[in-house]
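Heads up, one of the protein chains got dropped from this complex, but the rest are sitting where they should.
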Amino acid sequence: MAANRHGEMGRRTALGLGAGALASGALPRRAGAQGRMAPITIVINQSPWLDSFQRTVQLYERETGAKVDLDVNPFAGSLEKQRNSVRARQGTTDLLIMNSGWFAEMYFGGFVRPITDIDPGFRLEREVYTLGDTIFFDAEKKTMTPQGKLMSIPISPLIPLTYYRGDLYRENGIQGAPRTFAQLESNARKLHRPPRMYGIVQRGARGPHTVAYDFYPYLYGHGGSIFRNQAENDYTVTLNAPEGRTALDYYIRLAKEAGHPRTAALDQAEVIQAIVTGRGAHMITVVAAWSQMDDPQRSAVVDKIEWAPPPSIEGRPTAPGLGHWLAGVSRNVPDDRQRAAAAFLAWFQTPAAQIATAKLGGIPINAAAYRDPIAEERRFRWMKPLAEALPHAVNIYQFPEASEVIAVLELGLNRAIAGEITSVAALNDMSSQIAEIMAKNGYRTGKLEPLR
Amino acid sequence: MRRWRHESGLQLALLLGGLLIAAPFAWVVAAGFRTQISLLMGEVWFTPTLSAFEEVLFSKTSDFLLNVRNSTLIGLASTAIALAAATFGAWSLHRMRWPRWWVHALLLWALVLQMIPPVALAGGWFVMARAVGLDNTLMGLILAHATLNLPMALWMMGVFVRDVPQELVEAARLDGASTPTLLWRVVLPLVAPGLAAAGVLCFVFSWNEFAAALNLSMRQTATVPVAIAKFAQDFEIRYVQMAAAASLSAVPALLLLLVAQRWIVKGLTLGAVK
Partner (left out) sequence: MGGLGLLPVLNLVALGFFDVRWAEGQSTWSFVGTTHYAALTRDPLFGAAILNTVVFALGAVTGQMILGFALALLCSKATRGRVFWRAVFVLPVLIPGIVIGAMWKLLLNPEFGALAQLFELAGLTPVDWLGEPSTALFAVIMVDVWHWTPFCFLLFLAGLESLPRDVYEAATVDGASAWQELTRITLPLMWPTIAVTFVFRLVLAFKVFDEVYLLTGGGPGTATEVVSFTIYQRFFTEDRAGYGAAMAVAVIFLIFLMLAAAAAARRRVQA
């Protein structure tokens, strides 16, 4: 049975390679050189999708005879590892798996070499998600738009989705998925039975990128934003606009009246813990946690969770903040290794490779994979909501100093949620601190009238 | 009779202390035999399973046995280097006629080094290791851990070296012993208990060190704490696998401590009176 599936996968992937070759025209040369392809090292972090990625890599090795080594790190250590490597005279890792929190640093710092500089024949597959155009970078204008060069290929298109208890919805006669903030709030209130069941569990703790990341779908779903227009280099701080206030007040109200009493101390792992132990009716969390939900060793809510795109206000699209992973080729490694890394990316982006990834438990980056019959299977029921939400994904930061801004948001939001300060005071305070950081780093910025 | 009651009171107090210390430890070990969901649901009774141990030891994504080997080699080698350097250093500092200020400056330096959070040193070490081709080698980590533990070893060995009776040294000199012979034949046997004590502490510290190991190692050279930290993920802290790995990792250190206990206590004993 297993062998059968592998055989089928191999055939399909081979087909995909053929199609890719037709599209790029450069592939035959590359394929011919594969016997002599330099081995590459990929620096990556431990995650729920690592196992599927690893097996996808093994598939690549089997098909092409290339040699790929994975340097797996704890989540916390991956960035330090990559900085160490790219800043040295010669790097230790060829392919960097970069998180949404730090890829801008790698682009701006010139550490990642454009893929099309390495292989001028490289063609981006048509249906690969460009994820807020974060795979492109214009080094002159310092913007991320398709006019820039191709810098990376997505590895995991992570965004938050709404997880909700389908079984409880049925028992309580609630129709349909929670698509608007009004629906989410009324459904959460209906299912709120503390301390056995919380209407919603939110991730309000201060961390490296914790409460801020949890807040983005609320902020952008309400039509708010942190900056006026990053693509145009307009960094006027708009966090304390009325939309921002509505969003934060909503978030806090939900936490207080239909949420977890410890919201201000909950980290992502604890939010998910609350859901898998059956103590929460909703959470808005990165799609990658899906694999925990149906695993009987790790979950008490097997087959009970359903997915939907994050809510928005009536008339606005869903607006999930990107928490994705991109693969870029390190500048400071030998040419043959750079070419080998680019060849891997060329293969990885194909529909065939992505369908294979999905079957191995990964989250595909090519829209074609979401039309594959597997998207109809019960265990892959997160695929359709994800495909629906992905085109609306928002890239929150397009500049390398984002971590300083995030630190401000983490403290300010956490204090507001803990009730130490009012939402208005928090928003005004964070806004002026962010404007200060932007001005210090030489960006065109400004402030709105403080909220009152 | 009074003596007996005295003893049983003592044993009772020891039992209480032992419980406070051992109960969480026992709980950690037990957690390794559970499933994640049983642990999270707070089930008091559970059916033991070996799945966490199997995953830690034999799963494809785990290199635990390799990690144990690395940690062992790094621990032993870095301890040996730190001890050798500390013994010679201590001898030189306390027995040769260096100016007082120089001795104090060096000891103070050792203390400063001990104070710096390793996270702040790791970046600089990586650059140095890379420059001489020692990154991603066990040697790089061995040197790093030896450096981290040297101040502690130097302080401890200093106490023992100062204890070596001056008359013995002079007698050996009169017999025409060279400095190496003197150190090997006379000093070393006298400071052996100190070596044991400092050695075990160095080993245990190296065995558990995380920040430097994370920055200076890659997959082939990763140590046990780095491997264990991989179970603390963004989406899920894999408590049961972590517990299983932690229980396994405590075994070598525990064995060492049990075997070497007699010497450690003796070593510390001699050192502590000074």
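Order as written gives the chain letters A and B; numbering starts at 1 within each chain.
Please note the rule applied: a contact is a pair of C-beta atoms (placed from the backbone, for glycine too) under 8 Å apart; a residue touches a chain by one contact, two chains touch by 3 or more.
In this text, all values refer to a predicted model and were calculated from it rather than measured experimentally.
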Could you list, sorted by label, every displayed chain in contact with the chain left out?
A, B
I'm checking contacts with the chain that's been left out. Which of B:L138, B:A172, B:V191 or B:I237 qualifies?
B:I237
Touch with the omitted chain, as defined above, among A:A407, A:A425 or A:A439
A:A407
Residue list for chain B contacting the dropped chain reads 7, 10-11, 13-14, 17-18, 20-22, 24-25, 27-28, 31, 39-42, 44, 81, 85, 109, 111-121, 123-125, 128, 143-144, 146-147, 150, 152, 155, 197, 204, 207-208, 210-211, 224-225, 228-229, 231-232, 237, 239, 242-243, 245-246, 249-250, 253-254, 257-258, 261, 264-274
Omitted-chain footprint on chain A covers residues 76, 79-80, 83, 86-87, 105, 108-111, 195, 205-208, 210, 262, 264-265, 267, 274, 277, 279, 331-332, 403-404, 407, 411, 414-415, 418, 420
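Assume only the chains that are shown with their structure count from here on.
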So, in whole Å, the Cα centroid of chain A is separated from that of chain B by 39
Under the stated contact criterion, what part of chain B meets chain A in this complex?
35-37, 40-41, 51, 60-61, 122-123, 126-127, 130, 135-136, 214-215, 218-219, 226, 229-237
For the complex, which residues does chain A have touching chain B?
41, 46-48, 50-51, 54, 69-77, 80-81, 84, 87-90, 92, 268-269, 272-273, 276-277, 285-286, 288-289, 292, 296-300
